[in-house]
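Every protein chain except one is present and positioned as in the full complex.
As written, the chains take the letters A and B, and residue 1 is the first residue of each chain.
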Amino acid sequence: MRKTWLAYPYTLWMLLFTVIPMGLLIYFSFTTNSGTNTALTWTHFQRFFEPIYLKVLLRSITLAAISTVICLLIGYPAAMILNGSSLKYKNTMITLLVLPMWMNFLLRTYAWLTLLERKGIINSLLVAIGLNRLDLLYNEFAVILGMVYNFIPFMILPIYSVLNKIDRSLIEAAEDLGANPVITFIKVIFPLSLPGVLSGITMVFMPAVTTFVISRLLGGGQITLIGDLIEQQFLLVGDWNFGSAISLVMIVIILITMGFTSKYEREQTGGGLW
Amino acid sequence: MKRLLAIVLVLVTILIGCSPKNQTVLNVYNWGDYIDEKVISDFEKKYNIKVNYETFTTNEDMYIKLKAGGSHYDVIIPSDYMIKRMIDEDLLAKLDFENIPNYKYIADQFKNLDFDPDNEYSVPYMWGTVGILYNTKMIQEKIDSWTALWDQKYSKQILMLDSQRDSIGITLKMLGYSLNSKDTNELEQAKKALIEQKPLVLAYVVDEGKDKMIAGEAALAVVWSGDAINCIRENPDLTYVIPKEGSNLWFDSMVIPKNARNKKEAELFINFMCETDIAYRNADYIGYASPHTEAVKKLPKEIANDHRAYPPMEELTNCEVFVDLGSVIKEFDRIWTEIKAQ
Partner (left out) sequence: MVTRILKRCYIALLFIFLYAPIIVLAIFSFNSSRSRGTWDGFTLKWYYEMFQDRQIMAALYYSLIIGVTSALVATIIGTMAAFGIHNMKPFSKTTVMNITYLPVLNPDIVTGISFMLLFIFLKIRLGFLTLLLSHITFNIPYVILSVLPKIKQLDKSMYEAALDLGATPFYAFRKVILPEIMPGVITGLLLAFTLSFDDFVISFFNTGSGVSNLSILIYSMARRGINPKINALSTFMFISVLTLLIVVNILMSKQQKTKEEKI
């Protein structure tokens, strides 16, 4: 199938819409606009490596990583169970999974406020049973909850679609050869589902790191994340140079991480590169 | 599958192509939910002009779009400090007040404001103050100072605004300085005060603070006067006060950008918004304070005489309007990030 030409319209489009804007980003992050002079400079990057900003970066990556792992732990079993259910309900279930995402992001996050508040719905239920009120809001718990809530369908969908087509006979063969379900999973199912898992991780971790609404509303503005910082630079402060520099650092970090994961995938599946 | 695709493509092409091109089109850019809907259709019917109504989230978002120049807006309704910046950067057109006779209804105290001293570029739309909204059932004493927000006994009962200028501004006021201060020393003091306060703050909120106060989730909050009035309406235990150190006086005014394509129609629109009945309907729907003298007369007595919504000038002596900070905004941002990242 020598069909590489199929990718050409796409590559052209991307060149225009992605590469050029990236070029702008790189241009902004390396220059300063003092009056009419645009000088090449490292100052924005130097500024970013001050402890206060690094603290924000570390916090963002940690929270995003925790959320991604939780999404994976909850999402993988869900994808497996959905995969095993009877045929006629499968597509409905998948659509039902995605349906909440069609309600506006801001609205859903506001609704979580009503659920998690001190006098909110969850706490009212707890009090009714006779338990103590919990501090569910304006802390890292709430932010992680928000992230998991918003991104879990992005984890479940790719894993589900890959699991769907795993050859049954491979699983049966493993069972015939005496493997119990756990070993079958570790040695056969999971490795085969890896492309889906990696897609899922990509689609969850990236937006989780750069999100800003969730930390603002559910974190009560107490927890500043990289996304807040970038948004502030571009919109409030008008310092596009610093904002671009931060974005560039983010992208480089993530690309390096992706490089490691794709290497891992290569080793697992052998043959076929990314 | 192929057929469906074809139908969709045809529909889309038709829809994109279809647009009646004989009417004048006026592009209005305003805050969300900041006008009585029917006012727009009334304007369209009266003058046979189509209105493209778009909304923006913050002054800064609007500024970026305007500056970038991709869209041409005819009427914009930004806030005070942003108007000053736009005037300084020569982004606004001077208004021809011959076309806006209804301007006479705007109260004199709202003409020639700090950000537009010769009143050449703007016509006020809504105004208000910033103050403390507090729950009288949860707080036994009378609150009259910003220092209440730093009081240990209200720990985790305080809601601050998640806005650099507002929060740093009121801190500066509390310390006795101007909320437009560019003095590094004063800003450092403000920063220290806010970092001290952080453990006492329940959350830094935007608009969700209102619902929280109504629900009794917190005892004190920094809010805008218009929102305060709406909250009090929902929960009579609440009351609003402008602290004695002074506060922020804010205005949202109507302006016309320089690159507007339909200046005459834009002035027509501004004039229409200043008609007594229209201004009244807007004030009634939005619930904020209107600068239109006749419109205020039409409002129910409890609102027009409520000094929390319509404070008399004596209460406003210590209040300042925000000015554009220029490059000092970067200092504000650095301070704010330090505070938030604790």
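Simple rule for what comes next: a contact is a pair of C-beta atoms (placed from the backbone, for glycine too) under 8 Å apart; a residue touches a chain by one contact, two chains touch by 3 or more.
Remember, it's a predicted structure, so these values are computed and weren't measured experimentally.
Only one of B:Gln23, B:Ser41 or B:Gln109 touches the absent chain when the whole complex is considered: B:Ser41. Considering the whole complex, the residue from A:Ile52, A:Ile66 or A:Leu97 that touches the absent chain is A:Leu97.
The missing chain, though absent from the display, is touched by one residue of A:Ile52, A:Ile66, A:Leu126 or A:Ile251; that residue is A:Ile251. Within the entire complex, the positions of chain B that touch the omitted partner chain are 5, 8, 12, 15-16, 25, 27, 31-34, 37, 40-41, 52-58, 61, 64-65, 68-72, 206-208, 210-217, 227, 230-231, 234-235, 286.
Although one chain is not shown, part of chain A still touches it, namely residues 1-11, 13-14, 16-22, 24-25, 74, 77-78, 81-82, 84, 88, 91-108, 110-115, 121, 149, 152-154, 157-158, 160-162, 164-166, 195-196, 199, 202-203, 206-207, 210, 212, 226-227, 230-231, 234-235, 240, 243-244, 247, 250-251, 254-255, 258, 272-274.
One rule holds in what follows: only the chains that are shown with their structure count from here on.
Those residues of chain B that touch chain A in the shared complex are 58, 60-61, 64, 162, 164, 198, 201-206, 208, 211-212, 215-217, 329-330, 333, 336-338, 340-341. The residues of chain A lying in touch with chain B in their complex are 52-53, 55-56, 110, 113, 117-119, 137-138, 216-217, 220-224, 228-229, 232-239.
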